[in-house]
Structure formats: structure tokens, C-alpha cells
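As you look at this complex, bear in mind that one protein chain is not there, while each of the others sits in place.
Each chain carries a letter (A, B and C) given by its place in the written order, and its residues are counted from 1.
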Amino acid sequence: MKGHYRNHPLWFAFLLHRLSGLGLALFLPAHFYVLGMAIRSPEALDGFLHWTDMPIVKIAEFGLVFLLAVHFFGGLRLLALEFLPWPAPHKTLAAGAVAGAFLVSGVFFLNAV
Amino acid sequence: MLDLRLYLAQRLSAMVMVPFVFVHLGVMIYAIQGGLSASEILGRTQGSLFWFLFYGMFVVASSLHAAIGLRVIVHEVTGLRGLLLAALTWGGFVVFFFLGARAVTAVTMI
Amino acid sequence: MTLSNSDTNLEVSVWRTRNGTGLYETFEVPAHDNQTILDVVSWIQQNADPTLTYRFACRVGMCGSCAMMVNGAPRWTCRTHVNKVLKHNRLKIAPLRNLPVIKDLVTDMDPFFDKWVSAGGRHEPTRTRHDPIEEIQPANEQRAAADAGIECINCSVCYAACDTVANNADYLGPAALQRAWTIVNDEKHGDRQDVLDTVSAAGGCQNCHSMGNCTALCPNGLDPLSAIAGLKRATMRQFFKRGN
Partner (left out) sequence: MKIEIDRHDTDILILGSGGAGLFAALHAQHAAPPGTRVTIAVKGLIGKCGCTRMVQGGYNVALGHGDSVERHFMDTIHGGKWLPDQDMAWKLCEQAVIRVRELENEVGCFFDREANGQLHHKAFAGQTADRTVHKGDLTGIEIINRLMEQVLSRPIERLQEHRAIGLIPTADGTALSGVLFIDMRSGRFRFVRAKTVMMGTGGGPTMYKYHTPSGDKTMDGLAMALRLGLPLRDMEMVQFHPTGLLAGEHTRMTGTVLEEGLRGAGGQLLNARGDRFMFDYDTRGERATRDVVSRGIYAEMRKNNDPDQVGMFISMAHLGPDNVRRKFKGMVKRCADSGFDLAAGKVEVVPTAHYFMGGVVVDPDTRTAIEGLYVAGEDAGGAHGSNRLGGNGVANSTVYGGVAGDVMGVDIRRMTALRPADETVLAAEIERALHPLRKTPGHVPGLRAKLQEAMWEDVGVMRTGAGMERGLKRISEIREELSETGVDPSNLAFNLTWHDWLNMASLTEISEVITKAGIARENSRGAHFREDYPEAGDLEASYFTMARQQNGVVDVNRVPVKFTIVRPGETILPEGEPETLVAQT
């Protein structure tokens, strides 16, 4: 029990969830904006999508999928914790969520490169 | 800062998004194979009522969800409250929703 | 009795209130085998600086008066053995977080109790002293849920540990909400619906992010996190039942 008291899975899960949520919320308008370009010209969109071939953009995109995955599984974990009257294997749930997130984003990443 | 209604709105929108995100993630993993192109995306989605409803509901849910999420963070970080906080929440929602609606129409309407 | 007048000293930094703010002052305190944080603080007041202020009463973990921040974490000091928290022979002791400081290590606990009361944490009777005592099976599920949080000593450790409390002044906090959950499960309570309404208002249970510091640090091993999750479910169920 030495060390910092926030040093436990549930608090990290909270932090991760908040940061990923925030990241997604900032990305969301940008994402919508890019797709919205399709109204004016599919070419503009294409131009942008070519961009996405660049490694740095790939990484950024991977980051987004990662965020979504993290937030998604973290959210599922929270919903389960809050809505299902289970006895409390909270920490396992938290760990599972992170594992799930890595799995999905890992698959995405492997596919992307 | 949340009360029961905002909380429910956020949780319900999260639940609504579960299948959407699932599919969305799947589509992205699938689509990224071989790179993205506008025509590929548009070819799949344009004129499809299914995708219109799919992305339409996704946008509504995520706008609501994200607006409320930001509200919480803003309140907890800056201490903002009252009317200003409400204005920010709904302002956020409107921005998300407007951009989102534009995107959906762009990709699904001909 | 082990007269362990050991030769090692602890290096103890203690928060002192000075001119409206404060600072840490450091003391050398002799180490002993059986020594709690409260003993360390008492030693300083009794032998090094008679003006040091701290609070305790029962000295056995029942009154919840003695909690402080010890090496960064909130703890009941009368039952925290020095060895459990000591880092490099050093201790850093400060007043409990999330409450106004009165002086040195003493906080004003009124906000904590005000929230306890405003979360509906008070029994509304359904019987009087002239009625027999209600027969309640202890194994009954609701009773078990009520019993789970009943040994709270209102020490405010969870309240200090919770970052949501720190960032959201209106948030009722884990202890008060856990008390409300006990009441919601107490079949003797007169208006349980009312408690659910109270805890669904602006500072209520919905603000908890399940970060679990409360459960991780409760010195009595209570689980406010789960109690609050219980409230979230119950308030939601009530919402859909009533349809408003």
C-alpha cells in the first residue's frame, strides 16, 4: 500500500476514459468537417485521403482508432459496472477493457501498415 | 456537473452508439485494407437509406454524448456552472450536430 | 513490553498554518516499534512544538476524527502504523484534502456533514417507540445491501481521496452517497423515493466517475463505489417507472 493512492486500475481506467473521450470530442468536428467536404467536391476529400497514405497521418489515424477503442471498451466497462448488478470484479473488467482496446487497435494498425 | 436527465442522456446515447461503433470500427479495419479513397467511401454510402439512418443516428448520439461529456470536463476543470455551462453544452451539441449532419448528407445523398 | 527506544529518527514534515497560507516544517521524531502516525504527531506537539494542532478522539479507529494526508494519501492516523507508509524514513503529513483547513492539521468537517445530511442521510421513521421492533431477516438481500455500508465512521478519507469531490464543489461525495444507499435499502425508512430524488439532483450520484479511490482507501474496507453504482441503477429505474 505504499506509493501513490491513485495507483490502481480503476483510477487509471478513469483517466484513460477521460483523455480518450476528450481526444475523440476534439477529433469529432474535424472528422465531420473532412467528410463534409464531400458535398463540395469529392476531389477535395480524395486529396485529403491521399494524405492519409503518409506514415505520420497513419499513426495519427491509428491513434484515433485507438482512442475510440479505448473509450469504447472503457465505456462498456462503465456501463456494465453501473447498470448490471454484478458483484464487483471491477478491476478485471477494467483490465479486460484495456486488453480489448489494444486488440482492436492492434488489428487496425496491422491492417493499416 | 450532471443530474439524472443529463446522465441518462449520456448513458443512453453511449448505448445507442455501441453497435454503431462496432460496425464503424469493423468497416474501418476492412476499408483501410488497400487504402482509402473518396469514391470507395461514397460508392458504399451514397443513396443508401441504411447508411443514412446509420450515420444519422450515430451523429445525433455522438453529438449529444460528446457535448455532455465536455460539459462535465469543463465544469470539473474550470468550475464553470449555471447558464454559461448550459450554453456551452448546447452550443457544443449544435456545433457537433451541424457538422455531423453536413457530413452525413455529404456522404449519403447524391 | 518492548522498550524500543531505538536510535533511528524519522524525518517528519508537517503542514503548518502561517499567515493565511502555510508551509511544511520538518521535525526529527524518534522511531518506535509500535508507532502510529497519530503518535508521531502527538510526539511533536508534546516534545518539540507545543503549538502544533491536530485532532483525534478515540485513538482506535472508531470516531473518524484523526484523518490526515500522510505521504500524499488520506489515512486514519490513529490506526496507520508508521511502517505501512514510511518512505525513505520520511513522512509528510498534511491536513485532509477537500476540506477547509482550520489550523495546521485540523480541517473543518462541516461541509462533509452538511452533504451527509443533504443527501438525505437521516432516518424517517415508520414506527414509534411504542411499537414493537420490526422483524427483519438479516439474510434478506436488501438488508445485506444496507448492512454493507453501515460501519462507516465518517472519517472523510474517501471524501479526501475522491478527485471528483476536488473538482466539483457540489458533489455530495462517496460517504454521503453510501449512506443514502443504505437508507434506500432500509425497509424501515419512511420515504425512500425521496432519497432517490435527492441523490439525483445536481450534485448527486450521477457525478461519480467510478474512479474508485474511495473504495481503495476506506480504512474500514467499505465500498462506496458499488453503493453509488447501486444508487445510479435505482435512480434510473425509478425514472423509467415514473416516466418523467
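In this text, contacts are C-beta pairs under 8 Å (C-beta built on N, C-alpha and C of every residue); 3 or more make two chains touch, one makes a residue touch a chain.
Because the structure is a prediction, the values reported are computed rather than measured.
Seen in the complete assembly, the chain not on display touches C. Contact with the chain not shown here comes from a single listed residue; of C:Phe56, C:Tyr159 or C:Trp181, that residue is C:Phe56. Think of the hidden chain as still there; on subunit C it touches residues 1-4, 30, 32-36, 38-39, 42-43, 45-47, 50-65, 78-81, 83, 102-104, 106, 109, 113, 116-117, 121-123, 125-139, 146-147, 150-154, 186, 188-189.
FYI, only the chains that are shown with their structure count from here on.
If each chain is reduced to the centroid of its CA atoms, subunit B and subunit C end up 39 Å from each other. The distance from the centre of subunit A to the centre of subunit C, each centre being the mean of the chain's C-alpha atoms, comes to 34 Å. Across the assembly, subunit A contributes residues 18, 82-83 that each touch 2 or more other chains. Among the residues of subunit C, those in touch with two or more other chains are 232, 236. Of all residues in subunit B, those touching subunit C in their complex are 1-4, 6-8, 72, 75-77, 79. Subunit B meets subunit A in the complex at residues 11, 14-15, 18, 21, 24-25, 28-29, 32-33, 35-39, 41-42, 59, 62, 66, 69-70, 73, 95-96, 99-100, 102-107.
The touching residues of subunit C, counted against subunit A in their complex, run 72-74, 84-85, 87, 161, 163, 209-213, 215-217, 223, 225-226, 229-230, 232-233, 236.
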